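Below: one structure, written as structure tokens.
A single protein chain has been omitted; all remaining protein chains appear in their positions.
By written order: A and B. Residues from 1 in each chain.
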Amino acid sequence: MSRAGVVLCRCNTLIDSKMDFNTIERRLQKHKNIVFIQRVNMACSPAGKQIIEEMASLHGIDSLVAVACSPLAKGSVFKDLTRKLGIDKNMLEIVNIREQCAWVHEYDDATSKGLTLINMGINRVVKAQPDSTTINCAMINKIKCDKCKRCLEECPNRAISINDDGYPAVNPDLCQRCGVCIGGCPLAVISLPDFKVDEISAMLKGASGAKSPFIVGFFCDFAYEEADKMGQAGSAYSPNLHIIRVPCTGAVNMITVNDAIAEGVDGVLIAGCDASQCKRKRGNEVARYRIENFQKSLEEQFLEKERLSYVSLGEGLKEASIINDDKCNRCGACQQVCPYGAIKQQDEGKFQVYYKACRSCGICAAACKPGAILVPVCPDKKIMNAIDAALAI
Amino acid sequence: MSQKQSMPKSKGEIEVIIYETDFLIIGAGNAGCFAAIEAKRKSPDVKVTLIEKAHIDRSGCLAAGMDAINTYIKKGKTIDDFVKWSRSQAGGLLREDLVIKIAENLNQPIEEWEEWGLPIKKDSETGEYAHRGKWDIVIQGESMKPILAEKVREFGCQVLNKVVATNYLVTDGKVVGAMGFGVKDGKMYVIKAKATCVATGGAAGLYKNYTNDATNSHHQLWYCPFNNGAGYAMGIRAGAEMTTFEMRWCATRTKDFNGPIDTISVGYGTPMINHKEEKIMQKRYADLGGETAPRFLRANAPMEEWLEGRGPCYVDTRGMSDQDIKDMKTDYLNERPSYVLFLAARGQDLKEEPIEIYGNDPYIVGGHTASGYWMNSEDWSTTLPGLFACGDVAGGVPNKFVGGCAAEGILAARGALEYISKLDEPIDIDESQIEAEKDRVYAPLFRMYAEGDGVKPLEMEERMQRLMDEYAGGVHQFFRMNEEQLKYALKHIKILQNQVKYLVAEDIFELMSAHEVIDRLDVAEVLIHHLIFRKETRWPGWQTRTDYPEKNDAEYDCFVNTKKNTETGEIEVFKREYKQIVPGDRLKPN
Partner (left out) sequence: MPPKVDITKCDGCRAEEEPLCDQICPGNLMRLNEQGKAECRSSRDCWDCMSCTKICPQGAIETRLPYQLGYYPAKLIPKVGTDKIMWTCVDINGKVERYVIKTRNN
């Protein structure tokens, strides 16, 4: 039986003012794998870290569920902490209830979704196995592999070749850890150190009892970042969407989608880069091919094909910097400094940002003397929040 | 295409692959896998090699899965209880010494299987396995074979998939491995081994099945049709002593589909009825135990009803609850999923229309009846030194089923390890037998290449199946036979054996089919000798002699065994005495 510790970070009220920690704590009390639930003011502060360390050694935990901000924000803090505590790196799960929950949903929705996300996280660490190896590339379980060689064909980096024993072998120098081989393996026997099909399936079991319709989103690293940015910008979306981070859309195995549908998940959204813009070379190409195939199967099973859909975040959801034409003095400095060539002058003299090219880096805003440019990722309010948080440490 | 091109056209083109191992297991089904695992964990240094005609993940009887373990000794039950039950179900004839040893090991493999991932239903109150009948527990075994196969690989056993064994390697009367060929690559495989264990399936396809239409459904069988009795045939050819082939496995099955029914009718308490809605077992077999009458009676009952004009017969599902029907379909999905498809293809609602039942074509299968190698209960060896046996090919123990075959795998491995530890001299192999086997195995290919004409394996198979069906008590004859019919069958089986030289194979698949029919002929020949010898009717249905309709305990309360004289080629038939260990009436379960 796993012994998991759960840390609930208030993020200095930035989280718990937007959802009900009391309800969450009460609902988690009964969980058989949890040995403690600890609320901390700021998990990333020295005081917060000290409390977590004390609780961990008091209860002798083997896994840690950090319910806090996005792993892209303070993930390294928790990684360092678990290393210090002697907890295996596989046994840490960061549940992002700030950017992808508290900041984007209404109070009650955030509470119930937060609880589901935490349960999913707990399921993952309960399923996870400690792994002392230092391998940091795709791993093939030879006991289950039947040497079909599909991984060889699909690897975008040609990192896989056939060994003398007939089994595929991964070249760690070439492997980019995109997980495209994991997504394609018909028997789901390939894994990455931080991405394992059976752990993802365990997370999906958290869907049972959650609010319907239950949507799972498999977001690639880049789409996940975009989702975080939406959280920072406070752009609301449906609280039914529960995002699981994957290295690339090509890493989503259809066996996982089978698991999701069988588990009662109502829909699966796979979010990644624009067509032909895959940052993992061609992961989204294979993902689209697999999705189309899966959609046909859904229809054969008398299920709606829309239950599995792909979105590229660049197409609809991405936000870009905006130029306020009322303030603009038409100096053209922004166009000159933009490293992506995303700003063009229109026929009528207006400057406009092409959202597909914009990376929201903010260089234009800094160069704009009249202050006409708004960068959505860092509106002033968010910056002030961040300053407040920093002062609280 | 690529296979055809690589097909050897002459003896010189045959690539011979030679392996040396310590413990060779032929057949990677349930029994073979447990033998491999047991050997490797008892002696990690022993090299264990399995050869498998198909692929270990889904080969043999458990290809589609299983819904129950029918032999689990539950709390409160004893080994004696088990022996008595099994003995009564088999009409009082089994090897008690073997059954006792198996019973002692019945639970271990099942509990291990669960630990390795097999879901077994638990009783929510007691925490014990949920039971369905006296000795049955319910499992969700769709993936039980892949789970087992993973363990075999994890233990470090060598698995050669797509290699079929054709004969044993024999030196000085000792079995020292086996020869075979790759069913995909066409290469000849010679595996030299210190000890060999045969763990192949029984024999399906000796008889014509009634679903066999001209174009399709040739393999609409209950038993795995790819189990052709190769393990028996190799033993017969090498002169091993065989027992009780006449105890054929004929059972009640779902009509037209040949799906399993016994565990369903027992498990859900659905009675067998005829078209007059009479409960068959209670109406006609009350004195023999009614619904719990011995297996052969239950198996034969619906066929007797048909014969008397009271068919069709059914298992009455109309009184089942919705939940029971759902559970029952779940059981089928775990064992024979296509039966659920069959019901859908008939548009059949089980609450309106009961499941129709009928007998199946007879099989020789030692996991259900006592047919197989004559075993030594000390070490699970056969009468050929160096050869051990487990599962469907091992004789003497009916009602083994999945659990018993697994337990036997464990026992055979222990015997083989003991044998290996006592060997001191290296294996010395007479190479001439490899050359002779090469000629024998590839003959149908070379004949096709040289002559372009001959007998197709399927033609010979169908001739044999109709012959056996009509003259050796097949389903179309309501399992009935007499001496004249059997002698006619034997005469024609011998003609067919002489015609084997005319077999042609266009590719490696057909070569495999050719050897399947050659093996079946050897099994059929021995079977007929057994049937002729037992001049009585001991198990109506399994063995119904119209010329000797009564049981004759004075003459035949014993085992009937056979052995092929390897000098003359004749089958010698003789009796072996019954040895009772567990006291009591052998026909009574209590």
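FYI, a residue touches a chain if its C-beta (ideal position, glycine included) is under 8 Å from a C-beta of that chain, and two chains touch if they have at least 3 such contacts.
On a predicted model such as this, the values are computed, not experimentally measured, just so you know.
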item	value
Of B:I147, B:M247 or B:V560, the residue in touch with the unshown chain	B:I147
Sole contact to the chain not displayed, among A:C148, A:L174, A:A275 or A:A366	A:C148
Which of B:F181, B:Y268, B:F342 or B:Y358 contacts the chain that the document leaves out	B:F342
Hidden-chain contact residue, picked from the options B:K77, B:K134 or B:K184	B:K184
Touching the absent chain when the full complex is considered, from A:N22, A:S76, A:N293 or A:Q345	A:N293
Absent chain, residues of subunit B that touch it	1-3, 53-55, 57-60, 63-64, 114, 117-119, 140, 142-143, 147, 161-162, 183-184, 211, 213, 215-221, 224-226, 256-257, 326, 329-330, 333-334, 336-338, 340-347, 509, 512
On subunit A, residues whose C-beta touches the chain left out of the figure	127, 146, 148-150, 153-154, 184, 186-188, 197-198, 201-202, 254-256, 258-259, 261-263, 293-294, 296-297, 300-303
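Operating definition for what follows: only the chains that are shown with their structure count from here on.
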item	value
Whole-Å gap between the CA centroids of subunit A and subunit B	53
Residue ranges of subunit B in contact with subunit A within the complex	55, 57, 150, 153-154
Residues of subunit A touching subunit B in the complex	142-144, 146
